Every structure is written in structure tokens, then in C-alpha cells.
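All protein chains but one are shown in place.
Chains here go by letter, A and B, matching the order in which they are written, and residues are numbered from 1 within each.
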Amino acid sequence: MPEHYHYLQQLINGLTVGSTYALIAIGYTMVYGIIGMINFAHGEVYMIGAYIAFIVIAGLTMMGLDSLPVVMIAAFAGSIIIASAYGYSIERVAYRPLRGGNRLIPLISAIGMSIFLQNQILLAQDSKDKAIPNLLPGNFVLGESAMNGVVISYMQVLIFVVTFVVMLALTAFISRSRLGRACRACAEDIKMANLLGINTNNIIALTFVIGAALAGVAAVLLGMQYGVINPHLGFLAGIKAFTAAVLGGIGSIPGAVLGGLLLGLAEAFGADIFGDQYKDVVAFSLLILVLLFRPTGILGRPEVEKV
Amino acid sequence: MSRPILEVSGLSMRFGGLLAVNGVGLSVNEKQVVSMIGPNGAGKTTVFNCLTGFYQPTSGSVRLDGEAIEGLPGHKIAQKGVVRTFQNVRLFKDMTAVENLLVAQHRHLNTNFLSGLFKTPAFRRSEREAMAHAAHWLEQVNLTEFANRPAGTLAYGQQRRLEIARCMMTRPRILMLDEPAAGLNPRETDDLKALIGVLRDQHNVTVLLIEHDMKLVMSISDHIYVINQGTPLADGTPEQIRENPDVIKAYLGEA
Partner (left out) sequence: MSLAIRKNLKTAFFSALLVVAVAYPVLGLKLTTVGIKLEVQGASPAVLWTIAGCAIAMFFWQLFRSQLNAAWSHAPKLPSLPAQASNFLTLPSTQRWVILGLIMVALAWPFFGSRGAVDIATLILIYVMLGLGLNIVVGLAGLLDLGYVGFYAVGAYSYALLSHYYGLGFWVCLPIAGLMAAFFGFVLGFPVLRLRGDYLAIVTLGFGEIIRILLRNMTEVTGGPNGISDIEKPTLFGLSFDRRAAEGMQTFHEYFGIAYNGINKVIFLYLIALVLVLLTLFVINRLLRMPIGRAWEALREDEIACRALGMNPTVIKLSAFTLGAAFAGFAGSFFAARQGLVTPESFTFIESAIILAIVVLGGMGSQLGIILAAVVMILLPELMREFSEYRMLMFGALMVLMMIWRPQGLLPMQRPHLELKQ
């Protein structure tokens, strides 16, 4: 295959995966921006969303409801609702009681919660891979043929469209709505926001819910794209999404998007160069490099510590 | 007294769009007590942070005994003999009072791994001396009975004294006190004044302080610098400052 088609293909693949990383990364970045903690359990919320999506899809198929739009909308709805429920509950149970004080303690609680959730699914659903058939087969071919051109699957198009719409909606919400303004205020200075009468507990809960909902969307998209899930999905997805968030500048939503896309590209081209089994090493190495040389990320603001 | 021990000129600190400190200058001679005063938010603590290496000043020069120290990291400046206290007392709260004082002597102690492991005579002597030094200073600040109490359980005034004692463990040349009298009652403030005097006279320490308590400032300072909104407003002896119309206008109510 001619060089430029190959690179274009990698570009498309990288951006597709990258936009799903971006969706998950937004969850991390919003939570970090508002309460300054890494929600270690976020990856598991994504994984749970994937399981819900599969349950809905398999369940509807069993009942004979085969129409693709219905199944997809139901999967999205189920995943978003349940993931949000998890996001909210995790915040209430494991983080809210520990707010303020030592930063180590909520982090350990988050790790514990992550282990708990992963094993909950492991026990309830067993550790074997679960697979669904490709619900959206078919490709667009740009160029002369599949071998001599760029292949964009319908699924990839769907991923692009959905992530684009979701980002648009989120941006509109954050910049135009009253609640979105409150979110921004809390991210800026939570103590002040509290003094001004904003119910910061609710805003924090809302942040977790939004993050979880977006992870739910990503779960459906990636679940349909790859067709296979298992309980260990969350850990890796979580690390990668966190890498994306840090790369773009933690606390910044556009940063999370940029970071996700860049990570997707780095992985696609990295797998090309080093081989597929080193794909994850690319992500980890990128994370370490960013944290060493530019911890504030690409779009982040340097933090001055208060003495 | 040939050259001032501390010379600061043109010190500026910018945080993004905010110019917190704008062209501040100081000159402090050895064994002087110099105060920095000004309304709240005037940038005084920011100046301290710049002088002690916790912020990297945007511009300006800081010379310790002729040696340029601006831009050095905090611990290096402290190693050169410039130590400070903090507005919110930063003691090691879960460690006992005497442990706080022992930790502060870290750089003067025998830190050889094998010596400590096998309790060699050199190690034991070093620990003994450190303990004696700590005990001596606990006595100086009247905290001997609290030696084995966690520092966080001491009363506020006692914590402030402990923090100053801890600074003295490092055998400093310049001691910077950030609002040492805040929250102290009149008697405690008198004790503080006496303590500063002892530090200056008996231990050859130069003292630089930020304070709001005018009575303390006027009675103890050899020289006063007034800062308003990050910019130098005036400087001089207490009498000069008291009479200075700009200072009076800016913030001095009753002297």
C-alpha cells in the first residue's frame, strides 16, 4: 500500500480511538479540576458502562428487537444512566466523607474502590471475554480500493459523529448554562463559590455524574467497535485516559480532548513502529515523559504553590 | 559594620497579570532588627517568599553578604543561614516538640548510615549534642515541660515560640519572622519582644520581621520599611515613619 495511504489510515485509526480516550479523559479532568483528586475508579465506571451496554444489546437481541437504531439508543441510555448512578454513588460513599485534609487518604480510598468495582464485576459476570457481533458492518473506501486506499468503517464514522456531538453539547452546557457556570466557578475557586451560595456538594456530584455519563458513551462506542469486553478493561482504559488528561493539561476540558487525540495518534503510530504488544508501553511512557518534562500539560496553567 | 548583610534591590514578582511586588528594596545590617509593615495584601509575605527562595522573583537582586542568592531554591538559601517562620505556624504537628528541634538540626548531625546502624561512639556523641542543644533551647523559650508532647497539641503562643526555637536550631544568620505576634496577648507579645532582643544580642542573629502590631514594631525596630500594594512607600527609623505623612495617609491610624 502506498505510503501516504498507510499513514492516512493510521491517522484515521488513531483519531478514532483517540476521541474515545478523550471522552473518558474529560471525566478525570473535570473531577481533578474541581476537587484536585484523581478518580482512580473512573476506569471501572467505564468498564461497567461497557457491561451495561452489552447487557442491553444482548437482552434486546434475545427479545427479538433487532432494529439497530433502537438497540443503539437503548444501549446508550442504559450505559449513561447506570454509569451516572455509579459515578454519583462512588462520590458519595468513597470520596465525600474524606474531603479536605491529607491528599493520600482519598487516593487510597479511590484505589480501594477501583479494586472493589473491578472484582464485583469479576465475580458477578465471570472473567471470560464477552463478545457481540459487529452491529454496524461496512466501510467507506477512499481511494481506489481497500488495499490501495483508506478504509473508514461506519463504526468509526459513528464514533466521530457521536463524540463531536457530545463535545458540542458539553461545551454549550459549560459555557452557556447556569449550572455550567457554577461548575466553572467551582473549578476556579471552590471556597469562594461556596461562600457565594453555590451548593458546592451538588456541583461536585454533578461533575462526577457528567464524567461518568461521558465514560458511558465511550463504553458503548468502544464496545461496539471492538466487540469484546472483560472486567480488566477498566484498568488500562483508566490509565490511558488519565494519560490523555495529563497530556492535555489536567483541569482543562479542551486539554483532555487534545490529549486524547494525541494519545490515540501516538498509540497508532507507536504500534506501527514497535509492534502491537508494545502499544501500552507507548501510553505509559508518554505519561511519564509528560509528567517529567511538562507536568502542567499542553494547555494547562502552571500552578504556583501557596506558601 | 561595613557591608549590609542583606541587600535587596528592584525586587519584583509577577503572577500572570498581577504584579504582586514592584521594585522593593531593602538594606539590612548585621544584628539589626528591621520590620516590614503595610496594609494587608500589600505583598509583604510575597517579598519574604522571594527572599527565601520559595518563589522565583521575576526580577531584582538579593545579596547575602555580597553573594547573589536570588533564584536559588529554598533549601539552598536556608543552608546559607537565612531561615523563616510562616504566617500559619508550620510545625511538624504529629512529632513531639523535641523531635521538631532535632529534625531542624539535620544538617549538623552525623548522618552516616553505618554509624547510625551500629551506634558508633561518633553517632552517639552527635545525638547527645543534638539533644543537649534542643534541651537548651526548649528552656530558652520556656517549653521544657512540653518536650515530649506532639507539637500540634501546644497552645498557639507556645507553637510560635517553638517555631522560632526550631529556626534557631539551624544556627541562622538572618531570621525572618512572618507576623510573629499575630494572635498573641500583650504579655506574650512582651515575651516575644524580649526573645527577639536575646536572639539579636546573645546569638548574633539579624532579624527581619513582618508585623501589624505597631507597638511592637515601633519599640523594637532599628529600621522600618513600609510597603503598600507591592510598592515601597517609605522607609526610615520608627520616629521618621511615625511622622511620615504618606504612611499616615496610607494606613497608620494610631502609633
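Here is the rule we use: contacts are C-beta pairs under 8 Å (C-beta built on N, C-alpha and C of every residue); 3 or more make two chains touch, one makes a residue touch a chain.
Bear in mind that the values here come from a model prediction, so they are computed numbers and not experimental data.
Undergrad: Which listed residue (B:107, B:125 or B:203) would be found touching the missing chain in the intact complex?
TA: Considering all chains, including the one not shown, the answer is B:107.
Undergrad: Out of A:131, A:147 or A:196, which residue would touch the omitted chain in the full complex?
TA: Of the listed residues, the one touching the omitted chain is A:131.
Undergrad: So that we can see where the missing chain sits, which residues of chain B does it touch?
TA: 52-54, 73-75, 78-79, 83-84, 86, 90-96, 98-99, 102-107, 109-111, 113, 116-117, 119, 123, 128, 131-132, 134-135, 138, 144, 147-148, 150, 166-167, 169-170
Undergrad: Mind listing the chain A residues that contact the chain we can't see here?
TA: Output for chain A: 37-38, 48, 51-52, 54-55, 57-59, 61-62, 78, 81-82, 85-86, 88-89, 93-94, 97-98, 102-109, 111-125, 128, 130-132, 235, 239, 242, 246, 277-278, 280-281, 284-285, 287-288, 291-292, 295, 305, 307.
As a working rule, only the chains that are shown with their structure count from here on.
Undergrad: Distance from the CA centroid of chain A to that of chain B, rounded to the nearest Å?
TA: Taking the mean C-alpha position of each chain, the two centres sit 48 Å apart.
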